[in-house]
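All protein chains of the complex are present and in place, except for one that has been dropped.
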Amino acid sequence: MSGTDPARLRGMTERRSRPAQQGGLSRRGLFKLGGAAAASLALSSCAIPGLAKIVTPAQAQAQARDFWPKQKATGKLNFANWASYIDPDHESLKLFTQATGISVNYQEVIEDDNSFFAKIDPLIRSGQYTGYDLMVITDGFEFTNLVELQEAIPLDRGMLPNFQRYAVSKFRQETFDPGNLYSVPWASGITGIAWNTKYVKEPVTSIDILWDPKYAGKIGMMQDPQELANFGLFKAGINPDTSTLADWNKAATVLQQQRNSNLVRAYYDQSYLDALSKGDIWITMAWSGDIFQQNQSAGNNDLQFVVPAEGGTIWTDNMMIPKYAQNPVSAMKMMDWFYRPDIATMVTENIQYISSCSPVNSLIAQDAKLKKGANGLDQATLQALVGSPLVFPPASVLGRVRNYVTPTDPKTAQTFKNLFNAITEG
Amino acid sequence: MSAATLERAPQPKAPEPKGSHRKPRRRKKAGERVLHWFTWALIVWLALPIAVVVAFSFNNPHGRYNYSWTGFTFKYWGSQLFAIPNLTTAMEHSIIVAIAATAGATILGTLIGIALGKYRFRGQGVANLVQFACIAAPEVVLGSSMATFFLQARIQEGWPTVIAAHIMFCLSFVAITVRARVLTLDPSVEDAAKDLGAGPWDTFRLVTLPMIMPGVIAGAMLAFALSIDDFITTEFTSGSFVTYPLWIWSVSRQGLPPQVNVMGSIVFAVGVLFAIATSVVSRRRAA
Partner (left out) sequence: MRAVHSNLRSKLTPYYLMLPGGLWLAVFFAVPIIMMIGLSTMSGNIISGFGDTWHHFGNYAGSFTQYKSQWIRSAEYAGLGCLISIALSYPIAYWIAFYGGSRKSTYLFLLLLPFFVSFVLRTIAWDYILGDQGMLLGPLKHLHLVSQNFHVLATGSAVVIGIVYNYLPFMILPIYVALERVDPKLIEAGRDLYANPVTVFTKVVLPLSLPGVFAGVLLNFVPAASDYVNASVLGGTGNTMIGNVIYDQYFVVQNYPLQASLSFSLMAILLIGIFSYARALGTEEVLAAAATA
């Protein structure tokens, strides 16, 4: 802070007698300004273009066949990911560098899909490198947008031997990316309800607790329209997979009523975890692996997680390569690296999200037999992990989780977003 | 920094020294004492978050979240300070951007300040208007308009756009500061220089510039402070480029690591020392 020059400040506080003479705005000045403005208004008609044309899967595969042989290997990789989504000391990345010689710049810059998409979309439109070669995007609107706007590079599955051998397809990733044209899963997770056992003494099983007036002002909900919508639909007893506009309106009404009764403290992005740990909220919508990791790092079991009886949301975060990536070959290598069973096990043990690599379950069981634990975790934690319904969901859980509602038509998508944004923005 | 320029600025009107018209040892009235305590109370309230930031830089948190005290440690000040490479990079980015923006804004702003202060010309009204609007415009508007401008003009966002944006909003502040300083100049000094045969460039370099230098420096320091702390405009114009305030914001969704507190404390200490140093220097110069 600087500069309280009295002379200047005097100028600030003095009265001015005749504006025109002392350089104020005269009529002439106004005309000139108007002229200049009119000239620049011509510039303002620059439209923002949309899709050039729709690309069918066959065309995308042809593009891939055309694109990949031309790419050369490079020694670097810029990897954008969410926070707390990899083993904390990055051992998996270090081993990758040892094995391939590629140095990895790992950036935990993704806080939610919306803002990340808003950052990279303009860059790709202007034909520029986004700064990232590999990114992890959830199977929601942004994923669909990236594919429709042709802002992701179709993959060459010939370069993914581990994926071909080990990947599991039971989490229905087929629906949002048939044939894994553009992505391979990084991890899957479930959105359910988390609570702080220090303040909530009763057992939690139903979604109704989020609407319970007893906890007014201590309830957290998520900001993301797709997350919020699903919970509204579950509360209204509707299956998101088959929901229509009328159903969405019902869900919005239920959520609006929750808001109007002052039950919700705030609508959070990943910061719900901070609020929950601090005690600002006692119950909240939450992501399965986050709760485990928080308990792990805090050294206690204060936080608990459950998938409500009415339903939970299952989502998949996927590795994709943005267009104009400068190190695409490195990106493909990294994608395949995380399907190596030992690496996948390392990551899953640490983040406790659902893996798409099939040997992981048995490998974790093996690690749980080791007295000294493995991959930075002790034996007790590993044993708890083996049977965890969150990381290896049994049919009972799988039966009641649903995907996001993702309308593909842009106008419907806009309506959907606006409907649920109105609740969080209000 | 403000304290320094307050001492340093010449006062053409030379008002009576404030305290001298009162008797040196006077009884403090009750009202005065209340105000005195009130001032101190406010100073303490203002400093409270800073104290918390500094205190928790010595904390040893168990997990990701650094909000309850779990043990004293120096390690985040020492070996662990640069343990988060992204934070260190973001800090470097902030400093580089601030230096570049200060340089650009100071040069451009000084020129404008001189023009507006010394001369009278057509279009001066418009220029004043635009400066005014630039300072008065909310940061959200500045940031979002630049973001959509880059989008429509197909310009890639990154460090060039951040520096451009910072120069843009700092330059009016520098211009106003320099202009105020220029307005206090005695034109007869420059006329004297001209009478003695100095050309316009020499007059500028040897006479005008030294006289307005305090204003230029004040403007530069202001620009630096604005730039290094800027959040809203940078958020809209940075693309994938990360500066220190942006990094704090994105990590705060997760929980701030103690290194952030340490760096914040260091920046604070550096700023304070700098301000004290300028004040000491100016006091010595005035003496």
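Every chain is named by a letter (A and B) in the order it is written, and numbering of its residues begins at 1.
Heads up, the rule we're going with is that contacts are C-beta pairs under 8 Å (C-beta built on N, C-alpha and C of every residue); 3 or more make two chains touch, one makes a residue touch a chain.
Computed from a predicted structure; not experimentally measured.
Put simply, the missing chain touches A, B once the whole complex is considered.
Screening B:97, B:114 or B:217 for touch with the missing chain picks out B:114.
Across B:58, B:76 or B:173, the residue that sits in touch with the chain not pictured is B:173. When the missing chain is restored to the complex, the residue among A:91, A:156 or A:280 that touches it is A:280.
If you put the missing chain back, the residues of chain A touching it would be 1, 3-4, 6, 8-17, 19, 22, 36-37, 40-41, 43-51, 114-115, 117-118, 121, 145, 148-149, 217, 223, 259, 262, 264-267, 278-280, 410-411, 413-414, 417-418, 421-422, 424-426. Touching the omitted chain from chain B are residues 1-4, 6-7, 12, 15-16, 18-19, 21, 32, 35-36, 38-39, 42-43, 46-50, 52-53, 56, 67, 107-109, 111-112, 114-121, 123-124, 127, 130-142, 144-149, 151-152, 164-165, 167-168, 171-173, 175-177, 180, 182-187, 200, 218-219, 222, 229, 231-232, 236, 244-245, 248-249, 252, 256, 260, 264-265, 267-268, 271-272, 275, 279.
Operating definition for what follows: only the chains that are shown with their structure count from here on.
Residues of chain A touching chain B in their complex: 1-9, 11, 23-26, 28-29, 32-33, 46-48, 80, 83-84, 107-109, 111, 119-120, 122-123, 125-132, 269-271, 273-274, 277-278, 294, 296-299.
The touching residues of chain B, when paired with chain A in their complex, are 1-6, 9, 11-12, 62-65, 67, 86, 116, 120, 122-126, 128-129, 147, 150-158, 176-177, 179-181, 183-184, 214-215, 218-219, 221-222, 225, 239-242, 250-255, 275.
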